[in-house]
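Sharing a structure here in structure tokens format.
Of the protein chains in this complex, all but one are displayed in their positions.
On to subunit A.
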Amino acid sequence: MSTEPVLQIRDLEAWYGESHVLHGMEFDVRAGEVVALIGRNGAGKTTTLRAITGIVKKRAGSVKIDGTEAIKLRSDKIAKLGLGYVPEERGIFATLSVRENLLLPPAVKPNGMTEAQIYELFPRLQERARSQGTKLSGGEQQMLAIARVLRTGARLLLLDEPSEGLAPVIVQHIGRIICSLRDQGFTIVLVEQNFRFAATCADRFVVVEHGKVVDQVASADMDAKSGELAAYLGV
């Protein structure tokens, strides 16, 4: 495995209009790692993902994806570097069917999952293939949103709160899928409020506060540091 990080973030700043949200984020993600960004509401976790993907346009610093500087690139070009983003609101295309949603994304890298592979991972989507995107339950929408980026061939996935608003049994299912993606060699950056969910498959936790990284904890050191983490999260 190469030691060059798949995602290298240095001094990343971002703004929503006049409001300065990120104040010099710095962290690395290596190939095959699952990294969870944790922190309180409003700490800048989602904004970090949106700045990496170029959806937040006003940004500065450095974001390197597989060694390519992406800070000045447009969102679609960044996706073509092999990055798949699943936003918190999932962004299912409302007027398209499940299958159309699934087949829509362009191939950004070779060897994206085939439709059959997707259905193997998410049998529920096959059952709902003809349904309209908006008629899905929250859990199904989340599955579709993840499945959709797997089609593109992206190997670096950014998942924003995949467990949010879902029933516990669905959360477990999504958790298993994320673990299985890690086992298949995907690199994953996860934003989570649900610490316990993140703990099931994260290798490392990056603690974000006021738009900065304040701590990084490997999952092996979790037990020793659980008190500190609880303090960061305010739980």
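General remarks:
We adopt the following convention: a contact is a pair of C-beta atoms (placed from the backbone, for glycine too) under 8 Å apart; a residue touches a chain by one contact, two chains touch by 3 or more; residues count from 1.
To be clear about the criterion, contacts and distances are computed from a predicted model.
Of the names listed as "Hydrazine synthase alpha subunit middle domain-containing protein", "Heme exporter protein A", "Branched-chain amino acid ABC transporter permease" or "Aspartate carbamoyltransferase", the one that matches the UniProt record for the absent chain is "Branched-chain amino acid ABC transporter permease".
Touching the chain that is not shown, out of A:Asp76, A:Glu120, A:Asp183 or A:Asp221: A:Asp76 (per the contact rule at the top). Within the full complex, the residue among A:Ala31, A:Ile55, A:Ala199 or A:Leu229 touching the omitted chain is A:Ile55. From the set A:Ala94, A:Val214 or A:Ala230, the residue in touch with the chain omitted from the display is A:Ala94, counting the whole complex.
Taking the whole complex into account, subunit A touches the unshown chain at residues 53-55, 74-76, 78-80, 85, 87, 91, 93-96, 100, 103-106, 108, 148-149, 152.
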